[in-house]
Each structure stands twice: as C-alpha cells, then as structure tokens.
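The structure follows.
Every protein chain but one is kept in place in this view of the complex.
Read from first to last, the chains carry the letters A, B and C; within each, the first residue is number 1.
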Amino acid sequence: MAEFLSLHDAVARYVEDGTTVCMEGFTHLIPFAAGHEVIRQGRRDLTLIRMTPDLVYDQLIGAGCVKKLIFSWGGNPGVGSLHRLRDAVEKGWPQRVEILEHSHAAMACAFEAGAAGLPLAVLRGYVGSDLPKVNDQIKFIECPFTGERLAAVPSIRPDVSLVHAQKADRQGNVLVEGIVGVQKEAVLAARRSIVTVEEIVDDLDVEPNACVLPGWAISAIAVAEKGAYPSYAHGYYDRDNRFYKEWDAIARDRDAFTAWLDDNVHNAGGQS
Amino acid sequence: MAEFLSLHDAVARYVEDGTTVCMEGFTHLIPFAAGHEVIRQGRRDLTLIRMTPDLVYDQLIGAGCVKKLIFSWGGNPGVGSLHRLRDAVEKGWPQRVEILEHSHAAMACAFEAGAAGLPLAVLRGYVGSDLPKVNDQIKFIECPFTGERLAAVPSIRPDVSLVHAQKADRQGNVLVEGIVGVQKEAVLAARRSIVTVEEIVDDLDVEPNACVLPGWAISAIAVAEKGAYPSYAHGYYDRDNRFYKEWDAIARDRDAFTAWLDDNVHNAGGQS
Amino acid sequence: MSTEYTSSEMMTVTAARALENGMTCFVGIGLPSEAANLARLTHAPGVVLIYESGTLQTRPDVLPLSIGDGELCESALTTVSVPEMFRYWLQGGHVDVGFLGTAQIDRYCNLNTTLIGDYHDPKVRLPGGGGAPEIATNAGEVFITLKHSKRTFVKDVDFVTTLGFGRDGKGRDGVPNIGRGPTRVITDLCVMKPDPETRELVVVSLHPGVTREDVRDATGWEIRFAEALESTPEPSARELAVLRELKEKTNRKHAGDA
Partner (left out) sequence: MSTEYTSSEMMTVTAARALENGMTCFVGIGLPSEAANLARLTHAPGVVLIYESGTLQTRPDVLPLSIGDGELCESALTTVSVPEMFRYWLQGGHVDVGFLGTAQIDRYCNLNTTLIGDYHDPKVRLPGGGGAPEIATNAGEVFITLKHSKRTFVKDVDFVTTLGFGRDGKGRDGVPNIGRGPTRVITDLCVMKPDPETRELVVVSLHPGVTREDVRDATGWEIRFAEALESTPEPSARELAVLRELKEKTNRKHAGDA
C-alpha cells in the first residue's frame, strides 16, 4: 500500500548505496526532482537503468553516484551528446562508468517481461547487429513451433523504480497520462517504487481505460511540484526545450557542470 | 485502410468456408450481429478461436458452421453449459466439432504474441495441469538465463477477426472502451479484420491513452446498431442477463434451438 | 446470534471471512464472487477485488452474472486488457489470493473443470480451465469454495485442469516461482485445510449442526478430521442481512434486464 512520504524520506528509505535504480519517463515525465534528491543524499555505486538516460542521468553520472548504466540511447535528444556520460565513459571522470547497452525494442520488451514476472523477454531483434558481441546478456533461442531464431534478453527487475506522474488520489492511486513510456512497467517490474506527483486530488476522475497505477502496487508517493522540469507534465507544463539546448554548454565543461550542480541541486534544498 | 461496408458485404468479402475466424469480446462487446451474419451466409468448416465461446459460438456451432474450436472456457457465464457446444462435442450434432483447449492465461498471451508478430508466447503456466497432455500445441522451453521451465504456445494468427466497438470516426479510427478484453490484439493479430460499431461520429473525442484502433490497421468497418446484444456496449446499453438465462432452455433442446435460429437469425434479415 | 440461516449462507459467510482487509483477491465467478463481495461489504472494506475481465479494484453494487458485467467496469478503479491482467497483475505477482470454485476436487485439492469421463469421449463436457490453472499457481495462495457432495469431492479427479498438490501431493515441491496453493476449502458442511506434510485435505472445522458422518457421506474418500476439530462460528445478523440484500438486489437486477 502506497505510503505518503516527503521526497527526502522516500529516497532515504528506498535508495541505498549500490541499489539498482530505474528512473523512467520517455522524454515526458522524467523524474528530475527525485534524481536530484538522490544526488543530494550522496548515494554511490548505483546501477542505473533507463532506456534514454537524458539529462537526469547525465547529472547523476557527473555527480559521481553511478557505477553502471544499462541503457539503449544515451543522448540529449535533438541536441547532441550527454557530455557527462561521455566524460565518464571516455575519460573516467569523475569515475569510470560501466555500460551495458541494448536496443530500445529489447529494453521495452525487458520492462514488459519484468512487469509480467517473467525471467526473459523474447523479440525479433538484434538481427545483424554487433550489439550482441558487446552485451553478453543478449542470447538467441529457437522457436519450438517454427524454428525461427529469436533474440532473448533478461527481464528488467530493478530494486527500486522512481517515476513521476500527474496526480494521485488520497488512496495513493496514480494517473499517468500522455506519453506513458514504460512507467507502468518500471513500477510493476521493481521490488519497490516511488512515484512523485504534481498534486494530490480527491478523485482521479478518469476514463475506464486510463493508465492508472493502483496504490497497492506502489511503495511510496511524494508530492514534487514541477517534479519533471525541464522535462514536462502533460496538462501541467511544457518541456523547456531551451534548457535542454543550454545544457549542452553546461555539461561540456567539468567546472561549469560542478557549479551548476552546486547551485541547482546541492544547495537547492529540494522540496522536502 | 478501413473500408466502410455493409455488414453483409464485409462478411461476404472476408469470411469464406474453411476460414479461421476469431470473434472476440470478453463478455462485453461480443460481436453477435457479425456472428449472425456469418450464420445467415451459410459458411461451413470454420475454425473458430475465442477465449470464452459464449452464446454467439453456441449459435454458430448449432447452426453447423464450425469444424474446429480453439478456446479456454466454454460456458454460459453464471448460468451453466453451452448446450449446443456440448451436443456437438458429446453427441456430434449437427456435426462433430474438434476442440483444442487452453487456459485463459495462455490464450491471452497467444493473442498478445500474435499482435506482436511473434510465432510464440512464453508464460509461467500449465504447471501440473493435464491440459498439455491433450493439447499438443503446448510445449515447454528452458529460460536461457535462469534455467526455469516455462510454457510456450503458438501465437494466434486468425485469417480474420470480427470485433464490435462503440464508435468509429469518418477515417475509420475506432474507439473501444470499458472491458477491452483482447479485441485490440485480435484485430492486430489477424490478417484481415472487420469491426462493427454502434455509430459513426465526426470526432472520437477521446483522452490521449484511450484504446483506439487506427483505421489503417482495420480492413472493414460496418455499422451494426445494438450489434453486441444480448452482450452489451459500455455507454450504450446493458447486458441482457435475462436473455443469457433464457438461453439455457432454448439451447438445451435441438428443436427449440432450431426454431430460435430460424426466427432470430435466418429470417431476421440482418442489418445490411 | 440465533438468527436462522441456510447451509449456503453459512458457506458464503465462512468463505467471506477468509478474506482480510487489504488483500488483493483474484475472484472467480459464482460462489467466490458472492463471498468476496460479502467480505468487501462487511469486515474487509479494503479488500481489492480483481476479475479476469480486466477490472482492477472493483466494487459492484450487485453481483455480476458473468465475469465481465458492466457493473464491474463501472465501479472499478481502472480496467486493463485481458493480456495485461494475466501478465502484469496475476503472473506479475500482485495477487495475494485466488478465490476459485470448481466442478470436481480431489483429496490433494486438484481441480477438474474440464470434463467427466474420458477426454476423447466425455460423459459430461464442462466449460474448461478458464483462468484457474494460472490463478492456482501464480497467486500467493488459493481459497476454494463449493458445495459438498460425493459427486464433487472425489478421491482422484478425472482430469487435473488446475493443480492443487498433484496426484501424489508433491506437485508443487521444487517448482520455482509458484504460490503456496490451496490453503483452505470452504463448503456448506465444513472447512478443510491441506495437511502440512501429506497435503491431503483434513476437516478442521465443522459448521454448526453438521456431524462427521454428514461430511463422510458427502466425500468420495476416507476423509480425515483434525484432532482439534473446531466448530465454525455462526454468521452474524449483519453478515446475513448484507448477504441477503446483495442477493436480492442481484436477482432483481438480472431478472429486470430486458
């Protein structure tokens, strides 16, 4: 049953050094507030899972929280590189980050399989790609009915998933609306989950087939207004594409990054 | 791209003798009008697929349209047996019907796999059940990551799926709302699909994550008002539970059934 | 508490009491649905009811006739597709209790809803497995409720549609990622639980006015009784009132449909 906690307390309870953490949100509803709280609490040696690392993981990597990254596309979408990710992979600053990479299709299927409680996902994928040569978790199986060779990847089962959503009701049921990405799967595949929301409401007031996460499938809910910024929350605020472009210059330079991190995360207090 | 046809013409074009047909609708939105049109057109030797055969398949079986049935639960829900199905299986009237039976979980996964273009579905299923002894399509595979033994079933790929939905817009995009069952999967898994709808509207007017089938994923759309009756259409009319109970007496007796079929299907004209 | 009640009411009330507040329960149609909704309307308002039609956390005003009546969706927190229901919610491990009925049950709690007689020449063809085979293995535990008779309680089921503990009581031993299986069987005569060692069903509680002889006569094998055999508590006036109102509303609704 979802407990209502402050973001500080939720992160302190569920994210420890060495935890395997998944923060999802496909461009939309990226849990920046939660990611910043993890940085503020100084967590180390995290294994981070995410299809599209985006700025939030660039920040966590640059802040030295991360030991390993499992991902399928690590860029600043429409802008260019994630410079903190590159600096860690190419130069080992502030520390070397081990990477394990997949394709989007494989990760999406692995999230689906994790939510479905299965140990593996099967897909028609990785045909002719070199990725299986550098990722020993990609295997191939033969269909017992047709003989077709299909790719298999282990399902994703994070220790804890952190996602952001529009709103929760007072029983802790959560509405995710718009580009829903793999958030439902990330929450259901994880042993524990923290959902940050823009607001708590009396009634979710939704259509029968809306994407609703029941409170009994969530560990903790924390209010984090503008908790996805500079990503966005459909119906609440837009993506700050200007900041995404500005990030390129900030992240390119270690000192500029460190200063930004101090000003905007370490000394920003959070929303506890 | 969906073509707007009369129900008569849609069925005449896509359902032939010997076709593998799936009519889905999990209690809700069962395509009775389409099923009756198939009976009126006198199709024979159909292979019918459906998780919960329900009255519509009892009628098709009793009318002599069916050679084989693939299903997972064949009863009149909350009432008792499907007497026409039993008469065909136990006594061969009006002809013997071959059956291939699964569990719901396996069929649901097989629809999902069919929609996903895969040849097989993998699930944690059939543990300790005798069903694999009488259904040679159920196999077991070993997970290459954990060694766990998991069930595998062939995906469902019907020649044609027939489903009923609330409404379509003028581009042929369809809204399915409420208990959505496996209708989306049935349509996407099939080579051809016919969707009957209560009405055509200018604008579906839906939330971003509603269950919408794009017109370009459907072969034909036909208007069939009350096309799910005595099943129901959420937002339009309720399930006629009284008829479901009355069906027990009608279907128990071959003559009563034949008379009902004449009055309500053969001589009912349809909605062409 | 000397209110009069029928043996069916005794069964339903006892089955309802097995559910606790906050449990997530995957509900079979018929007797389990009646018991689960009675629990929700009495001692367990926070029980989460899930039906295989995809309705999560549903609170129907009247009992559904089918597993997918409109009431289930209209009163649910949300409704998901059937593949999602079986994959994410059942197989994904979010169901504490699967609540099942059955046509036949044997001493090791195996359930038969497939057929009586030989598979290829059945005496009686039953509806089939439906959701039960995977509910019984993927839910945390399983409650079973059905009327007691020699026809339904047989030594060995004709067909194991759904695993209890297998033909020898060891069907779950060593199987990874499997639920505990049936933990209680509630009938109109008594409550039974599997023996912790052999897994054979043992009567642990007799309903008021029921004798050991009554149970023996209605069971197709030499049924055993627990040493500390209890007497099932009677239904309370409130439980009976709520159950009767629920059934009356249900009958009125289903008869009135036209």
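Remarks
Here, contacts are C-beta pairs under 8 Å (C-beta built on N, C-alpha and C of every residue); 3 or more make two chains touch, one makes a residue touch a chain.
Being a predicted model, the structure only gives us computed values, none of them experimental.
By the touch rule given at the top, the unshown chain touches A, B in the complete complex. The missing chain, though absent from the display, is touched by one residue of A:V127, A:I200, A:A249 or A:A268; that residue is A:V127. When you scan A:H104, A:K139, A:K226 or A:R252 for touch with the missing chain, the hit is A:H104. Although one chain is not displayed, its contacts with subunit B can still be listed: residues 1, 112, 115-118, 173, 184-185, 188, 206, 208-210, 212, 214, 216-217.
Annotation for subunit A: contacts to the undisplayed chain at residues 26-28, 51-52, 71-75, 77-79, 81-82, 85-86, 89-90, 101-106, 108-109, 111-112, 123-131, 134, 148, 178-182, 184-185, 211, 232, 234, 238-245.
Here is the rule we use: only the chains that are shown with their structure count from here on.
Counting C-beta pairs in contact across B-C and across A-C gives the higher total for B-C.
Centre to centre, using the average C-alpha position, subunit B and subunit C are separated by 28 Å.
Those residues of subunit C in touch with two or more other chains are numbered 73-74, 79-80, 87, 91, 138, 177. In subunit B, the residues that reach two or more other chains under the touch definition are 123-124, 148, 178, 180, 211, 234.
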